[in-house]
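All protein chains but one are shown in place.
For chain A:
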Amino acid sequence: MTALLEVENLTKTFSMRSGMFGDTITLDALVDINLKVEKGETLAIVGESGCGKTTLGRCIARALDPTSGSVSYTPEPGKTIELSSLSKRELKPWRQDIRMIFQDPMSSLNPYMRVFDLVAEPLRIHKLARGAELEQRVVSALDKVGIPRDALQRFPHAFSGGQRQRIGIARALVLDPKLVIADEAVSALDVSIQAQILNLLEDLKTDFGLTYLFISHDLGVVNYIADRVAVMYLGHVVETAPTEALFERPRHPYTEVLLEALPIADPTRRAQRHEAVKGEIPFLGNRPKGCPFHTRCRFAEDKCRAEKPELRPINGGPTYAACHFAETIELKGAYDDAPATGTYA
């Protein structure tokens, strides 16, 4: 089976110039990203701030143009479209299939448009419906996300954060997309609202056969919603694995660090943690040679400082990791020493 979306060797470089005559600095936000998103799955992308997960989402949605590499989209078997090389005009029909949900529902809805126009806008742009049919599709999209019909003529500021995020989701859904890129879709919301939105996303996924690319820094949320997880560090994918496997037995030291950062409610177990990871995330314009994580890794050896590890299958399994010692090092999973029922959702 071919994947719905396949990202190959995707690289995004930003150049920055200090002042008019200053030196140009290049920042590699994404380096040789390889990912597959299967139809119907939820792939989570996790990593700390600045690791490039949002840039990746935006490159796939073509809000940013990738520097090199390819993003191929296969809506049906045998029909593959190379998204990264399409012009703006050629891309337009595919924008219906790939939709994005934004992090901040305060800024992702135009404050000068009413709810009706906000949700109708994608339909109008693609000339898919007008008049009564337009109204009907807008109302049904809002209905799916639980926004009442009497809200149509209000401005976004009349809604709470959770409601606005629902409107944002309705905007994405109104075009019947196949792939939804949710960029930190719940991070700006209260915990109770997060759960509502996550459940809504789950329901919509089963009802409409959606595929999610779920970008998040919150492992609890990821554990709850994702089928598979890709861990990013400094513009690299360092590990991809099915969610369960990743939480149980991480294969990359950075994944372990992330898992250890999960809050533990039990103070006796908290004491058994490793020391918090040392150092800052390196500056993108001055990335370390070799393994990108070696400056902070507790297992780092000379080989790590000299040679960059490739993302490779570990023990032939579904887990991929970019670590020279993935098979041998002892890493602690999220459930180690935890009570049998412990989850982080």
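Simple rule for what comes next: a contact is a pair of C-beta atoms (placed from the backbone, for glycine too) under 8 Å apart; a residue touches a chain by one contact, two chains touch by 3 or more; residues count from 1.
We take it that contacts and distances are computed from a predicted model.
Going by its UniProt record, the hidden chain of the complex is named "Peptide ABC transporter permease" among "Peptide ABC transporter permease", "RNHCP domain-containing protein", "Multicomponent Na+:H+ antiporter subunit E" or "glycine oxidase".
In the complete complex, the hidden chain is touched by one of A:6, A:104 or A:260, namely A:104. Touching the chain that is not shown, out of A:81, A:139 or A:300: A:139 (per the contact rule at the top). Of the residues in chain A, those that touch the hidden partner chain are 20, 58, 61-63, 91-92, 95-96, 99-100, 102-104, 107-114, 116, 120-122, 125-126, 134-135, 139, 152-153, 155, 157, 168, 171.
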